[in-house]
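Each remark here refers to the structure printed beneath this line.
Selected chains from the complex are presented in situ; the others are not included.
Chain IDs A and B follow the sequence of writing; residue 1 opens each chain.
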């Protein structure tokens, strides 16, 4: 039996609450709202720590040669927690927005050149999730990494050498069982089904007495273009083009597995894998929302640069919103879905291995 | 020109991020979810500090002999900020709820006897807002104050001797101008109007050919009982009964002013006062929601006490939800509203002083 625990000592409240030093106060003209500025950023950092803590467990799991289903559930829950935290991060921007630009100006210049987008933890988080250095929007003409203090630059460079969640996911997806087993080759069956479906659709158009020739030509063209999209999945060469175009980052094998998981997500063994994909898309949306709210808030606080060649922080932030997506591979998969009725049935022996006893 | 500021040094990130020590880890069997437990409570404490910081400015303003309108706007904004923070506090309970009771059990006993409702800052906040010691739900048979460590008990006792927001508000409300000015006595006019209105309503009931005698009697009784409610405002003696019944804490004078503000809230000079009343009701609802969510979460985490005489922490929390309201005075005011068409018009010379030039 140990000494009784005191709430304030346990939580190190004194330490936490003595870490707010307003520069404006040090300079003898305290700006009331600087306290909010400090505290909200510290809250962000605490949440970032928690997310990194969850993520480290997830990375450990995916860095194994094999992953157990019970571990997948741990991943699902970790992502659910991270997503709940992100919901809060996005919502609490409204707290900072109770500060007017004029109140911000009371201490804004005191912070120079520090600014709100210099959180090391957030950079680590992005890197561990899988944001490639090459995808980062550059700022003031050079890679964002060169804007970091040397000690932090080293840390990020080291992080970049470790396998990210995205890389771990890719290898795990490539191992997805059942896609091809014994004489069963899922993709052969799937593409045959796609082919038949489009052939039937085109036939229906050609025979449709209510369409004139021009309308028919237009419909056929639309169907051909849709069919053509599927070709990109059928060979490594074609898929490479999608990767070059920035539409996919995963390998073709991993991408096909992800599609398989999406299609058969109701099978028990694919439940957790599907949730992981789903939660990562939610995470991506949350990060995007957070960037977007942050960019708008910065715009509102500091205005715009007029008549200079230089780009502003707000511009930079706006670009990160659309260009630094992490898991658009999964969203882009929807391009390759076909109606449920056209999906080939799984062989019974395989389907059986994917589930449990009913009760 | 001062030395360039570094984001991490300015925010004392090292200090903030080195304040998480899991007891379960010290004991050699780290419980993953203890990190979340520590971090979310630290986040709460940071937000409490911010709310106390805002509140201290508000208290300073109300502790003056006179309050300027521009200061009232400072109060309005401080309350808006506090309310936005409370929205977040309520919402982030969902983050803690990603922890299962079973995961909590991994470190729950390590914390004994600390628990989540021992935040000194939150006790100070309640006290400064105006929660009287007498209104506090007692725990395990004695005033909550006796459960505090001696150093914290002293702090709360000292806080209790300082004027709270509720007391400051009361004095300020009592000073509300225009309620009685020159020959104009608002309340005389108001109660006459109330009297006339009810007399007319009763007459209408009596003459209504579609009602039988029993229905008439019932309607008359309902109207009389409504009219009777207004009597409580007309004399100090009657009003005292409402105070004894716990319906009001403010003086009759302050209560009447609050009603005046509610009724004429569209007049420019009453805009800020009305917003203050409105925001305090929002705050009360947020605190109630926070208590309620907290109580439910505790119930879910630790279950119930079975077959013992002792009350549980969850029971205590449930009671605080309904019994520790702070500003129900304002909600109760709605009892005394009469339809807009029956409201006496303000004398023109008074109405003019309440506004500005139009443009």
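Here, a contact is a pair of C-beta atoms (placed from the backbone, for glycine too) under 8 Å apart; a residue touches a chain by one contact, two chains touch by 3 or more.
Predicted model, so just to flag it, every value in this text is computed and none were measured.
Participant: If you could, jot down how many copies the complete complex is built from here, 2 of which are displayed.
Facilitator: 4
Criterion: only the chains that are shown with their structure count from here on.
Participant: I'd like the angle of the rotation relating chain A and chain B after CA superposition, in degrees, nearest 5.
Facilitator: Rotating chain A by 180 degrees superposes it on chain B.
Participant: When the C-alpha atoms of chain A and chain B are each averaged to a single point, how far apart are the two points in Å?
Facilitator: Roughly 40 Å, centre to centre.
Participant: Can you tell me which positions in chain B touch chain A when the two form their complex?
Facilitator: Touching chain A: residues 2, 4-8, 10-13, 15-21, 23, 27, 32, 35-36, 38-43, 45-47, 49-50, 53, 57, 77, 80-81, 84-85, 87-88, 91-92, 94-95, 98, 110-116, 118-121, 149, 152 of chain B.
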